[in-house]
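Sharing a structure below in structure tokens format, with a few things to ask.
For this view, one protein chain was removed and the others were kept in their places.
Order of writing sets the labels: A and B. Residues in every chain begin at 1.
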Amino acid sequence: MSEPLLKVRGLKIGATVYPPGEKPHDIDIVHGVDFDVQKGKVLGLIGESGAGKSTIGLASMAYGRGGVKITGGEVWVNGRDIMQSGLGDIRKLRGGEVTYVSQSAAASFNPAKKIIDQVVEAAVEQNKFSRKEAEDRARVLFDKLGLPDPQNIGDRFPHQVSGGQLQRCMTALALCPEPDLVVFDEPTTALDVTTQIDVLMAIKEAIRDTGVAALYITHDLAVVAQVSDDIMVLRHGNMVEYGPVDQIINHPQEEYTQALVSVRSIDHEEKAPSGDPVLSVRNITARYKGTQFDVLHNVNVDLYPGQTLAVVGESGSGKSTLARVITGLLPPREGEIEFAGRTLSSDLAGRSPEDLRELQMIYQMADVAMNPRQTVGTIIGRPLEFYFGMKGAEKRKRIIELLDEIELGEDFIDRYPAELSGGQKQRVCIARALAAKPKMIICDEVTSALDPLVADGILKLLLQLQKIEDVAFLFITHDLATVRAISDSIAVMYQGKVQRYGGKNQVLSPPFDDYTDLLLSSVPEMRLGWLEEVIANRKMESAGN
Amino acid sequence: MPLIVKLLAQRIALGLILLLLVSGLIFVGTMILPGDVAQSILGQSATPEALENLRAELGLNDPPLQRYIQWLGGAMTGDLGTALTSGADITASIAKRLSNTLFLAFWAAIIAVPLAIFLGLLAVRFKDRWPDKLISAVTLASISIPEFLIGYVLMYLIAVKLRWFPSVAMINDSMSLGDKLSAIALPVTVLTLVVLAHMMRMTRAAILNVMQSAYIETAELKGLNGFQVIFRHAFPNAIAPIVNVVMLNLAYLVVGVVVIEVVFVYPGMGQYLVDHVSKRDVPVVQACGLIFAAVYIGLNMVADVVAILSNPRLRHPK
Partner (left out) sequence: MKNIPISAMIGLFFTALYFLAAIFAPLLAPYGMAEVVGDVWEPSRIEIMLGLAPDGVTEANYWLGTDNIGRDLLSRMIYGGRTTIFIATAATILSFTLGSVLGFFAAVAGGWVDQALSRFVDLVMSIPTLIFALVVLSVMPVTVPVLILVMGLLDSTRVYRLARAVAVDIEVMDYVEAARLRGEKTAWIIFREILPNALSPLVAEMGLRFIFMVLFVSTLSFLGLGIQPPEADWGGIVKENKDGIVYGIPAALMPAFAIATLAISVNLVADWVLNRTTSLKGGRG
């Protein structure tokens, strides 16, 4: 085999951290990894947050963010060890031989300059093309990446195009200088799922057509499986498993990889509705104060005792607004909420303590859902005190019971939120909601900010608690895998309307309406060749129309 | 009408309304006194008749709103009334002194602004190294000492011990520009020191804020050199915050001038204001207060206008 394009040996990366109130000290982020990228091949780097995957990607351009620096090992690009290169050679490498696509194109484009100027800048600066050639090349790339009006879109400013389009512009920016290697750093993570698939397709086709090699960094194994030839699984700065994509997806050797592959394959049987609904949302139409358009249009859903209703939709679908209406934070313009057989006051101030107790809420960001100045004991204890008047030993006993239910020990009682991990924080929030002995809990994207394995743990815990406590969940999420794992019934929301509503099996079985079809077919599946199938299907459909 | 024109019109209208309200506030501020102006001019021993005559003469018996409207109408047409203590025309007295003050502030700004921006850039370039730390330390020291003390320390060291420049800054029309500049060298130095620290610190913060943006990383990853990164990508986005810093500090300079003029016995607006505050000469105080406030509001308005004009989202709407 010929000399690889990118050869990394024993790469060690460290950083100096400045924790407030402590002395600055050095930490290791990456503890020595080896990998190769051959010409025209794609290596996927996958791992949870803190695995060091972005850091490795940037190290291939001899770049470190903040105080990050390469502390050992070799990085060979095109047969040169860039660790031994001077700054001038490194500048020629960056933007010429190796280019970069970041997670947030919106932040990575200079807001004060036209898109075309930024797309061609590296190509012209590295003397790869003349300005004229580079602009022609950019327009060809815009077209190839499926951007509308490829001739003129470059004359716009970054804020004048949508997020998904800007991400494709960023890809054009990376491909314009005809590099040997592109580092894609979570390029689709910030996008909605129906937008993600368009960008993913565009990237996949661009890689195939230009024959460029790539490092594709993501936390989503299903995504990386679609674009990579090889995959490297990373955890805490160490290599876990490294091999061809088929081996990693279909025959993972390591336990950690197996867990990643089987993530969110929780098997949850749909329960049939029984008894009277605990929550009935009737004809709700709502808008925010001072705005002129409705964010919810005539929404109707029911939730039965001890069951889970998943409200699923993309950003702007109105799913979180629905939660605000139900909790009384946003009084609707029309319609009413029935809860446990009574009609709730539309305004929070008009609700009885019993109403408030029986309807609890868990938030997406556990970090800001807990007062950083209160201990876990205070946080869980307050509802006990507030609703049930518990004090002293009785309260403490109940707190410990609740901690036990969320699989945390008694010694957590005196800890502060800052001393907990992300998953532990979310568990404490769950305990706080359970402390009120509610009939129903609204879960607003409670697993979205967590790594997949941690999120899995939270979902399993919620299902288990539902059995014990017989509590109903209104589960708001954008993630269809989560919906499958936890729901009994589903409401698909799109632009403020309920697009499709019913039992889980019914909603997820054909025939579909157009939007649900698009949504379901856009969710990456953990198998090889999925993206090609979708591309082929969609091409066929558009040809048929 | 394009959004940007609307925003600009709004901001300028706001400035004018603010100025009107401020004039009212200054007028009310001088009315909450326990005695009255006639009493303070004539003193405690004045006869009731004399007081009554003076009140009538000054129009103090008219309702406050009428007096305010008269005062404001006069101010807008350039008539600021007459000083109680000297009977001199205030507009004429202020005109000369205002130009002296602006002369002083102008030279301080000419030196301080480029120096502060340069040092601010230097602090960013050598962030967390010794030049940055030195600059922070000097800043801390200079915001901890009142302006007039910096003035006297320099006067003691430079004018008295080293005898480089005169210790008082007398200027008049017959002096050449060179003589004038030599006369104001010390007060200009002090004013520069006073605003430099703030401006440096704020420039540093503004540039660091821009330099930490993701698009700067993009530019670095394109293989551009430091110079290209700063001038092509950082600078266009740093203009608005830097102009903002400069305007805020010029506004601060205008206030600093008051004290420095007293220290160096400089014949400007500040000296004039302070003198007449001690003499309780209300019309002069009102007039000076209004002018200082107008300059202050005007500079703040310019800062906002530049921010609006340089915002790409407003310049190139969707």
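The rule is short, and it goes like this: a residue touches a chain if its C-beta (ideal position, glycine included) is under 8 Å from a C-beta of that chain, and two chains touch if they have at least 3 such contacts.
Predicted model, so just to flag it, every value in this text is computed and none were measured.
Note that of A:S49, A:N300 or A:N371, the residue touching the chain absent from this view is A:N371.
The missing chain, though absent from the display, is touched by one residue of B:L98, B:L181, B:I239 or B:V277; that residue is B:V277. Within the whole complex, the absent chain has one touching residue among B:A9, B:I110 or B:L149, and that is B:L149. Screening B:I216, B:V285 or B:V302 for touch with the missing chain picks out B:V285.
Where chain B meets the missing chain, the touching residues are 18, 21-22, 25-26, 29-34, 140-141, 143-149, 152-153, 155-156, 159-161, 167, 251, 254-255, 258-259, 262-263, 273-274, 276-278, 280-282, 285-286, 288-289, 292-293, 296-297, 300.
Seen across the whole complex, the unshown chain contacts chain A at 19-22, 327-329, 348, 351, 353, 356-357, 360-361, 363, 365, 368-373, 375, 382-383, 386, 415-419, 432, 436.
We adopt the following convention: only the chains that are shown with their structure count from here on.
Centre-to-centre, using mean CA coordinates, chain A is 50 Å away from chain B. Of all residues in chain A, those touching chain B in their complex are 61, 63, 65, 90-96, 99-100, 102, 104, 107-113, 118, 121-122, 125-126, 156-157, 159-160, 173. Of all residues in chain B, those touching chain A in their complex are 213-215, 217-225, 228, 232-233, 236-237, 310, 312-313, 316, 318.
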